[in-house]
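Of the protein chains in this complex, one is absent; all others appear in place.
Lettered A and B in written order, each chain numbered from 1.
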Amino acid sequence: MARPRETSLLARQRARAAWVFMLPTLVGMALVAGWPLARTVGFAFTDARLTDLSAARFVGLGSFVSVLEDPDWWTAVGTTVRFAFVSVLLESVLGMGIALVLHRRFAGRGLVRAAVLVPWAVPTVVSAKMWAWMFHDVYGVINAVLMWLGLLAEPLAWTAEPSLAFWAVVMVDVWKATPFMALLLLAALQLLPEDVYEAARLDGAGPVRSFFRITLPLVKGPLMVAALFRLLDALRVFDVFYVLTGGGSETQPMAGYARQWMFEFQELGVGSAAATLLVLLIALLTAVYLVLGRVRLDVGES
Amino acid sequence: MRRVAFAGLVGLVLLYTLFPFYWAIASSLTTGSALFAPRPWPAHPAWSNYTQVFAQQPFARNILNSVLVASGVVGLSLVLGVTAAHALGRVAFRGRRTLLLALLGVSMFPQVAVLSGMFELVRGLGLYNSLPALVLSSLVLTLPFTVWLLTTFMRELPVELEEAAVVDGATPWVVLTRVFLPLLGPALVTTGLLAFIAAWNEFLFALTFTLTDAKRTVPVAIALLSGGSAYELPWGLIMAASVIVTVPLVLLVLVLQRRIVAGLTAGALKG
Partner (left out) sequence: MSKVLMGRMLAVMALVPTVAGAARLNLACGSVGQEQELCRQGAEAWARQTGNEVSLVSVPTDAGQQLTMFQQLLAAGGRDIDVFRIDVVWPGIVGPFFIDLRPYFPESDRAAFFPALMRNNTVDGRLVAIPWFMDAGLLYYRKDLLEKYHQRPPETWQALAGTAKVVLEGERRAGQARLTGFVFQGKAYEGLTCNALEWVDSFGGGTFVDAQGQVTLDNPRAVEAVSFIASLMGNVVPRGVLSYEEEGARGVFQSGNAVFMRNWPYAWALANSAESPVRGKVGVMALPRGGPDGRSVGTLGGWQLGVSRFSAQPELAVQLVKYLTSAEEQKRRALVASFNPTRVALYRDPDILRANPFMGSLEETFASAVARPTVTGAKYNQVSADIRNAVHATLSGRGAAQESLQKAHQKLVRLSRGGRW
């Protein structure tokens, strides 16, 4: 669509029109993203309290120091990073499994595909509540079934014990986000050429072998991108933890830590410092991921 | 043998994805102490949880709030998104790549990063504890991916159409509204749907920027649902409320699943 240079006047006119078209969005983004982000970073260097923002004084790196000195912050960092990697790994593996199942033609495939999509569309709060009820230690169906099967001698406190609660949260997140992975991978699978598999079959390669030799390398690109999206999503997690575990410091993600300081303790400065650190961490992990995974984000200079 | 195994596999997938919904429905039809003795299906199914959630709570009001906020967000995002996408998708201008990267960056940073700044903004504009505050803040979530997605769709439209119109002396605005917009119908539905779901499910801003029950959206109402006294935690009501907000989404997904998948893959694979 980029036309040759001879129409440079036209091109310049079009460029000017393009900026006019961009203007409302640019203003909107500056208002709802740029400005608030800048203010958050600004607050991070003050001792602002929620009740009286105008009384905030500049305190340099003081708020950052108090976050970094807080063992609860480091627990939150550990919880979040572990959560992000474990859940994205599980979602990738399960998503790949479901995608392979859905890639086969069978009666009712459309319905199954729709069913798989449903958890993704449900609000996180709702899914967390539904699972919280199933995980309930006394009345929950999960304990009831496990005890009925004889797998458990006595009920487990799924959402109460920090070690179990972590896995409970992972389970809910996996349930909710796997469809996203599965459908992206399915779309990628459906773009793969049939003839490669044909050739592999003639060479006597079994299904397992052809999966690792052909399918996986071919869908690696989309998989890495999808995993990156999920990873970023998981690093800023808030609502599943909030609803399922209710804010104890042992099972609190970084976003929850920041919000607690801002609005529960009313220390907007400290909370903002934590939020700023979270942004930095996400940026850092993304950069590492892009370099190590050799993922290229093609920004459509097609 | 292999077909049985495959059917079993499909069954397992379905059990995993659908059982929580089944259980929510079963629990929502159970009342009183029966809730505390799990059984596959309530012995005496009753609708009372559904009537109570509307009688005891301003739940109808909460649903209306959610619909208003989500519609506002979708409308604004689409209007802004289409114009921006027209520029980004159809014109090669300097700074375009930077803009696209910036949008991608915004869609990736955590909500909590704008929370305190947004709080100040919302209070400064006098919007605290009001629905416009939620529309404004949710734009952070929807606008970047709306622009991104529409840009991808916009790029796929044939060049010839545009050239013919330009030769006829049409301005860019006319090209957008007369030539492209009619063709973008399906793309707008897809994008709007994704934006709607994102706004409908938003929790952190809604939790932080509203205070009173009458201003809450559905996710916050469900998270903070309480019973007749301050301490009671009514699981039956919570499940009923959950089912109520899930049903429309399930229908949307069933009817429009192809569009959703198209949107998701366009957003991620080509991104």
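The working rule: a residue touches a chain if its C-beta (ideal position, glycine included) is under 8 Å from a C-beta of that chain, and two chains touch if they have at least 3 such contacts.
A quick note: this is a predicted structure, and the numbers were derived from the prediction, not measured.
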Residue among A:157, A:189 or A:205 touching the omitted chain: A:157
Option touching the unshown chain, where B:6, B:22 or B:36 are the choices: B:36
Contact footprint on chain B, counting only the chain that is left out: 32-33, 36, 56, 128, 211-214, 224, 226, 228-233
Missing-chain contacts mapped onto chain A: 49-52, 70-72, 137-139, 154-157, 159-162, 165, 245-250, 260, 263-267
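Basically, only the chains that are shown with their structure count from here on.
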Cα-centroid distance, chain A relative to chain B, in whole angstrom: 16
Chain A residues touching chain B - in the complex, by the definition given at the top: 1-2, 11, 14-15, 17-19, 21-22, 24-25, 28-29, 31-33, 35-40, 42-43, 48, 50, 53, 98, 101, 104, 106, 110, 112-119, 121-127, 129-131, 133-134, 136, 138-141, 144, 175, 179-180, 183-184, 187-188, 222, 225-226, 229, 232, 235-236, 238-239, 242-243, 254-255, 258-259, 262-263, 268, 271-272, 275-276, 278-279, 282, 286, 297, 299-302
Sites on chain B touched by chain A in the complex: 6, 9-10, 13-14, 16-18, 20-21, 23-24, 27, 35-38, 76, 79-81, 83-84, 86-88, 90-94, 96-97, 99-104, 106, 108-121, 136-137, 139-140, 143-144, 147, 151-152, 155, 159, 171-172, 176, 197, 200-201, 203-204, 208, 218-220, 222-223, 235, 238-239, 242, 245-246, 249-250, 252-254, 257, 260-261, 264-265, 268-271
